[in-house]
Every structure is written in C-alpha cells, then in structure tokens.
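A single protein chain has been omitted; all remaining protein chains appear in their positions.
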Amino acid sequence: MIIVMEKTATVENIQGVIDILTEHGFRAILHKGDVHTVIDALGDKTTLSPNRLEAMEGVNYVRLIRQPFRLASRDRKPEDTVIEFENGVKVGGESRPVFIAGPCSVENDYGCLLEVAQAAKELGCQFLRGGAFKPRTSPYDFDGLGEKALKYLAKAKEETGLLVVTELMDSSDLKMVCDYADVIQIGARNMQNFRLLKSVGKCNKPIILKRGPASSVQEFLLAAEHIMYNGNEKVILCERGIKSFDHTFTRNVLDISAIPVIKKLSHLPIIVDPSHGTGQRYLIEPMSKAGLAAGADGVMVEVHPNPAKALSDGKQSLSIEQFKEVFSRLNNMIDLLHLDKKQPALKGE
Amino acid sequence: MIIVMEKTATVENIQGVIDILTEHGFRAILHKGDVHTVIDALGDKTTLSPNRLEAMEGVNYVRLIRQPFRLASRDRKPEDTVIEFENGVKVGGESRPVFIAGPCSVENDYGCLLEVAQAAKELGCQFLRGGAFKPRTSPYDFDGLGEKALKYLAKAKEETGLLVVTELMDSSDLKMVCDYADVIQIGARNMQNFRLLKSVGKCNKPIILKRGPASSVQEFLLAAEHIMYNGNEKVILCERGIKSFDHTFTRNVLDISAIPVIKKLSHLPIIVDPSHGTGQRYLIEPMSKAGLAAGADGVMVEVHPNPAKALSDGKQSLSIEQFKEVFSRLNNMIDLLHLDKKQPALKGE
Amino acid sequence: MIIVMEKTATVENIQGVIDILTEHGFRAILHKGDVHTVIDALGDKTTLSPNRLEAMEGVNYVRLIRQPFRLASRDRKPEDTVIEFENGVKVGGESRPVFIAGPCSVENDYGCLLEVAQAAKELGCQFLRGGAFKPRTSPYDFDGLGEKALKYLAKAKEETGLLVVTELMDSSDLKMVCDYADVIQIGARNMQNFRLLKSVGKCNKPIILKRGPASSVQEFLLAAEHIMYNGNEKVILCERGIKSFDHTFTRNVLDISAIPVIKKLSHLPIIVDPSHGTGQRYLIEPMSKAGLAAGADGVMVEVHPNPAKALSDGKQSLSIEQFKEVFSRLNNMIDLLHLDKKQPALKGE
Partner (left out) sequence: MIIVMEKTATVENIQGVIDILTEHGFRAILHKGDVHTVIDALGDKTTLSPNRLEAMEGVNYVRLIRQPFRLASRDRKPEDTVIEFENGVKVGGESRPVFIAGPCSVENDYGCLLEVAQAAKELGCQFLRGGAFKPRTSPYDFDGLGEKALKYLAKAKEETGLLVVTELMDSSDLKMVCDYADVIQIGARNMQNFRLLKSVGKCNKPIILKRGPASSVQEFLLAAEHIMYNGNEKVILCERGIKSFDHTFTRNVLDISAIPVIKKLSHLPIIVDPSHGTGQRYLIEPMSKAGLAAGADGVMVEVHPNPAKALSDGKQSLSIEQFKEVFSRLNNMIDLLHLDKKQPALKGE
C-alpha cells in the first residue's frame, strides 16, 4: 500500500500511521515530498484494511498496489482454470467454447422445454439452461415454477444428456437445486448477495456467476473470491451487460472488453450472455461473435419454441429455427478462429 | 399500454396482438399511421405483461402509460404515509425530520456503542443504527459480530430509549433480527434480493429500504412494491448515492433530486444517507442540508467514537464531537425551514 | 407522436393540444382512458417540436414513434452508403474492412511518421492518421504542431500513397486542413460542437465522426444528421468507447453493440477505434477482432515507432513490430470472416 498524507498532516499524524503499520507487521518507509508525505507500506494487506488507514487523521488516501482478490488472481495461478464435467465437457483454457441454451424460465408445458433441449443437443450444445426461480423487478411478473421446473430440467437431461444450469436465489433452496442441477447460476442482481455466495462456496457444484449490471470488474472478481474463499474454486464468470446512460436500443451495454481484461487478471473461465446483455434478438448473433472473437469460453443464449408466448424475456429469445441458423454460423466461426487460441497473443503489458 | 408495431408488421401480426389483448380483457384501439401502426390497449396491465407483447412478431415496442408500481404510488394513496412508533416517534408527512445515528458496524467494545447512543440521545436523535451483519465487497473484510451485536444494540436501547435500526442480510436471520430491532434495514446491494424483500414483507416491523447504487427510481419503487405486496406497507425509502462515471472525490453521487421526484410519485417517506452517499466526512453536513432542503424526512449518519479505529467506513464517519457540531447546525436549519412544509409548494406538473 | 396527458388535465388543456396540432397540419386522434387521455398525432414532426408540446399545461409527456434523424436513417435509404476515394479505396457496404493507422500526434521528427506510414503501406493499410491539432484535457499537455504536421502528413502521403486522416478542431482551420487531408476527423469531444459540424457539412471531404464518450446512439446519429443536413453525406461513424462507472482497467467501455445497432438504424459506415476505446495496448487485438466480428467497416489504430517516447497516448499505441503481428492476425480473420458479409443475416426485428 501507498499512503498519501494530507498537506496539513502533523508529525503525530504521520507517526500514528507508522505505528499502526508496524503493529500489523508492515514495513513502513517514509518519503517527505515538498507538498505531501508518502508512506510505503510493505506487508500483507489482509491483516490491515486500507479503509482503516484512510479514516486516520492526516491521511489523504491509500492506494493498493496488488489487486485485492487473491484466489481468483492469475498472479496466484498463472495457468487457466479448466472445469471438467463427468461427461467430459470442459469449460475454460484451450477448450472449445461451449454453448448453454434454453428458455429464460421453465414453463408449464414440458414438451416445450424438451423441444428446445433436443434441438440444442442435436446442434451440439453442452448445457441446457432454464429458470425455476426468477428474480423479477416487479412483483406482478411470473417468478418461476420452483421445484416442478427443476424436475422438468432433470427429465430433459435424462432424455438428452445435456448438463443442467439453473439459478439459485436463496440459500434455503441450495440443497434442492443441487439435487437437480449440474451448474448453479448466481444471477446478476445477486452478485453481491454475500450470504448466497458463501453458501454456494460450500457446495461442490460449478457456479456460473453473472456480473452485476453496475459492478466493476474488481467487484466481480471479489464476488468470485467470496465463493472461492469459502471452498469452491469452480467458478465460471459470465459477462451479461452493464448499465449505461443509453438504453434506447439495447437494455444494457455488453462489456466485451471485460473478457480480455479478466483473462489477463484471472485464471477463471468467462462466458458471454448476449441475450441479457442486449435484450434484442437481432443482436445475439453479432454479439456472440464479438464475445468469441475477444476470447470468451462460451456463450449462453435464450431459446424458446415460441418467443411470443414466453412468460419472460421473449423479446431477447431466439426461436428454435433462428437458433439453428445462428448456431451454425457461430460454430463455423469457432472452427475458423479456434486455431487462434494456440497462436501466440501479443506480449506486453 | 401503447403498442407500436414495426413498419413491416403484417396484417396477421397486428391481428395477433389484438387477439391476445382481447383475450386478456383489454380494449384494443387501432391507429394506422403513414409509417407505423399503433394499438392503444386499455385495461389492467397486471393480467398481461408488456414483455410478452414485445416478444410478438411485428411489435416494435410497448409503452406503459401508468407507472408499474401501484401500492407505492401516490395515485392510489394521495396522502403521505406516516410511520409511527410506540414511543410516539413519527417518520414522514408533516413530521419533523428524524435522525438515525450510530457506527457502521457494532464492534466488540460495548462502551463504544453506548457512548455514541448516549450522545445521540442527548442531542435529540430518535434512532440508533449499527450493523450486526455487514455485506462486504471483499471476503477479507470484517463482516460483523452477528447476534452479539444485536444484543449490544438492545442493551443500548434499554439504556437510552433510542429505537434500533439494523440490517438484515438473509431471510434465515429474520426472526433473530426482529427480536432485537425496531426497524429492519435492507442494504443497497440487497435492494433486488427478492426473496429477502418477500420475507420482510411478511413481518410487521417498519423497513428501511436503501436504493441500489445502480437502481433507477422505478426499480427502487418496485422493490418497495415487493415488500408492500407481501403485506408490509411500512416502508421508509433511503437515498444513499448512485454510481457514476466519476468517483475521484466521492464514492457515489447522492441523487438529491430523487427525493422530490419520489415525493411526487409515491406516498412513502424518504430519508437520506450522506455518509454512504459521499464516502467523505466533510460532505456529511452540506449534503444533509441539501437533502433536508429538498424535502427528506430524515437523515442517517455514521458516527463513531474514534473513526480512525473503526473496523468499517471510518473515512465517512463523524466523531462524536463532530456530530454534535453538525447536528446542531442541521437542527437549526430544520427549525428555520420546517415551516416551509406547511407553505404551499409550487403547483403544476 | 403520442401525447400522454396528465391525469389532472382539463378539457381546455386537451383542446389546447388538439388546436396546436391541427394548426401545424397534424391529424389528432383522441383516446380517453380510465386514468389518462392519450392523443395520437399523425403528421410531420419537423413542423412542430415535441418539446413545445411537452411544455403545455396538462401534458405529461410526448413519445416519438419515428426516429428523429432522417437523412442518416436506413428508412430513407435502405442500401449501405459506400464512400469511395479517388484511388479506389472504399469504406462501407460489402467492402473489405479498412485500416487506419498512425501516431496519435504528428511529432517533430518526420522520419518517425514516415516509418509508420511505410510499415502501414506495406502491410496493406489504406489510411494514415496523425493529429496536427490535439484536444487536451489539461492545458499543460502537448497540443500538436499545427500546419507543420499537416505538411508532414502530405509528404508521407506522397511517399506512400496512403490517404490522410486528421482532426479538425475549429472551423477557422477548415480550409487549411482540407488542403492537406483526404478525410477530416471530428473528435469525440467535439461531436456536439454544432458549428464545427455545420462547417464540415459544407465541405466535400469525407468526415470521420467520433462518438462522444457520453453520447447516446441517437445523439450520435443526430450529430451525423447535422453534417448531412448541411450538404455532406459522406460521413463515416466511429465508435471509440463510452464512459462508464468502471475505469480501473480500461479508459472507456468500447460499445461493440453500437456497431450492429447502427447498422440496423442507419446506412452509414461505422468503424471502431480500440486504442481510445480501451486505452490499453494489449486490448487492441481482441477488441479489433470483436469489432470486426460484429460488423465494423474498419479499424483505426494508434501506432508509434517508440510508444514510450510518444508525446501523447503512448500507453495505447502499438509499436511498429507489434502492429505487424496484430495486423496479420486481424487480416487473417477478415479473410476468414469476410465471407459472412455475403451470407444472409438473421431476419426479424
């Protein structure tokens, strides 16, 4: 840490900072500038929070030099994390990008879910997604079928062999969701629901952690850190769009640059969700391509046999026929560009 | 609702929309423009989600005319909601703005909490705040003492008569928190934790609901709607700053205009939290004044006997002595401006 | 336009709106709902501003149905605009994506510029960029060599045949810049400098218009409309990143989705600038790929023989050697994906 003192800091203020640093095992090195005094603190930040230093009299601000996440950091683990499933599917590293497809919510008609699952399977997708518990901005919207939906998903898995991804909204449902799902999703609005992070940190299923719509990359990686810190290192990050000043034509701004940024900072896999990221069906194809071109380890897409009748997110869902078209073009692009992964990337920075 | 069709919408597309509207009890009125066809839908939106219409073929977009929140809306209840406590304290309406003061987290030293509580009581504050469960961006930060903290708060209440405000992070703690607290706080990062909203909607304590750092006013009021819809109408809103592109000198941008905007849209009381809203001790006074001048029903301030030693949020906490100074100036301002509440405000809009 | 009246609007208020609409040649259709009255106005918006209607008593808000830009709109001109230069280079439509490379600012050492130009030429770039006039946030930073730089650019053009792109900051320099440049760039911070837009609207050089860092897509297209309205339809749009709440790891968020969104709304070509869009050298390659995959008509990259000595933007510039590497990989990707342009894209929406 670097502690920059106020211009008006007294000798006592400075000594106060040095004392607390020493007390916590830091080595403090003092530099008196013409205007500001700066203290270099070498040691283990986990033992002393920069916030506490910032609150001391005479301290202007504190800068961290190391990133505050540790388990998620590439510094700790330079090689890519690859998450492998029983059926051999792999996510991350040099593996071929995966596809996660399915309706936003699982609805009453099982045939509907099965139709999507079968199409996804035939095309070569690896995962079936579907919401059993849905976070809804308004209490008047459909919020999911609960365990019935989980059962439908499990049945569709049985019939197709696809792995099941579904969202967990409350730790009290953890056991139930684990009974049916292969991957547990933490939704964007729960990215900083720390109790929920803690609870999935204690289970042994891989987690898809969606980026909060107003979360910085650092907050996103710290949320992953919460899960990892509690014991579960199988975290797949998912970029799904951030809030901006402009939502006339898209619901969110899909932050494609977060993909290579996170690849540099962390060893965790990261996938992209162009359905939520844009909220527009016609943007799924170009934004999937953009995400894959930038290095994403997978794509999550909403597919519904009849988007116009979907109980949620119909506007951003592809019909099965549309999905087939889009999928074949994305697949083709992966074939062409996948080679790149083995090519050396630009060194530097 | 107004449904604007695509330029390319077919006669079948248009009929499809009219059919679904009629089926759900809406009256549909069709207008063919030179470029676009527009359908007016008169009826009860709760029976048919605009999202579902937006997903239909040929639909460009759907505009709502009424606000999507209902219980929270001033249209339903034109008079201000006033929340009254057993000891006669009132929040909202024409009541004098209230003060909620206390440390960010309750810490190990009970004397410390009591000292703040006693000072707050002497000055004339109505509420003591203190975190027992703390949401922390990093898993390496102090996250609260749990039930021990709740016991400390209850003890301080016994000694001072102040009402206790504390945050609930998970529905599994609800009963415990209710045993000790007079008001339950839902933190900003949990504003869209819909399970938590549902659970506090079923208890009978007043709730302080903090605005999420990237939540629109509409999402904020819909979160209140979740609580009210589940049975608890005693919701106090709290503006605590939103994320912006600039965080060099403040942690968030305290959205003062949200106060008069919400006063116009809703009957619920709204208070302001300048400590989290700015993250800077020296901004607490001017931003409290700004909030009160704009119509806030109360102010929530972090106070700590020794901010430099606070385990959380020291930089934005006032010392007891500073709080005394600030409080006396705010109180003076309330005396002077309180009269305004009874003066007629500008009509129109 | 759809005019939604206040709940409290009087009969006179409503008549007032109908009168003004009729007076301006609109057909007004009245719908009385249970709560709100809505007026449909069919006619030509250019004759009556929605702002004027919004200011009338009893009006709640006005919604436009058509986009406010016209000349830039794909509704007016469904086929892509292709801008063709004397030497046969084309930008837009089915043309191969172009490359614009060069240093942020032209500096004193001509050899330096020539070196970049020659490398760019050899690789197959079409344009040389370089700033003669530099907008600088701080008055203490280097702000360009002025006409001397323009002369250097012209000389480098003579030696390599590359087309020259340079920024115009003030209409008083227009003639001078036109004497040397093939394409005039309007910088992001001048996107809404309407006098400047007007002046370049009256010249006959193609314009690269950069998106303002906080401009919506609609404001961006309206800025293009200003140029086109003044007579110059040769506008190339350039996405270069928008401001967000997070700038820890990137300077801006490159809004890749703006590319397919604008392709849908407008017939104008759009290129991408990953150097300014991210501010990080290592992100140029993945974000160029993302932009191209999403449909960009070109890429603009900062290249400097010695980024560490660049007088501006060194951190986001590639060295010549790095550029060669990156360029060859991008070029390879264009070869592979260019075919896609002729493949049918997903219909719908």
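Should a chain be cited, it is by its letter among A, B and C, assigned in written order, with residues numbered from 1 in that chain.
We adopt the following convention: contacts are C-beta pairs under 8 Å (C-beta built on N, C-alpha and C of every residue); 3 or more make two chains touch, one makes a residue touch a chain.
Everything quoted here is computed from the prediction, not taken from an experiment.
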| query | Which one, B:K157, B:R195, B:R281 or B:H304, makes contact with the chain that was left out? | reply | B:R281
| query | What residue numbers in chain C mark contact with the hidden partner chain? | reply | 16, 45-46, 49, 51-52, 54-57, 68-69, 135-143, 169-172, 189-190, 192-195, 212-214, 219, 222, 225-226, 229-230, 243, 307-315, 317
| query | On chain A, what residues meet the omitted chain? | reply | 2, 4, 6-7, 29, 31, 33-36, 38, 40, 42, 57, 63, 65-66, 75, 214, 243-245, 247, 348-349
| Footprint left on chain B by the chain that the document does not show | 214, 216-218, 242-246, 248-250, 253-257, 259-261, 264-265, 277-278, 280-287, 289-295, 322, 325-326, 329, 333, 336-337, 340, 343, 345-346, 348-349
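By definition in this document, only the chains that are shown with their structure count from here on.
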| task | Check each residue of chain B and list the ones that touch at least two other chains. | result | 57, 214, 243
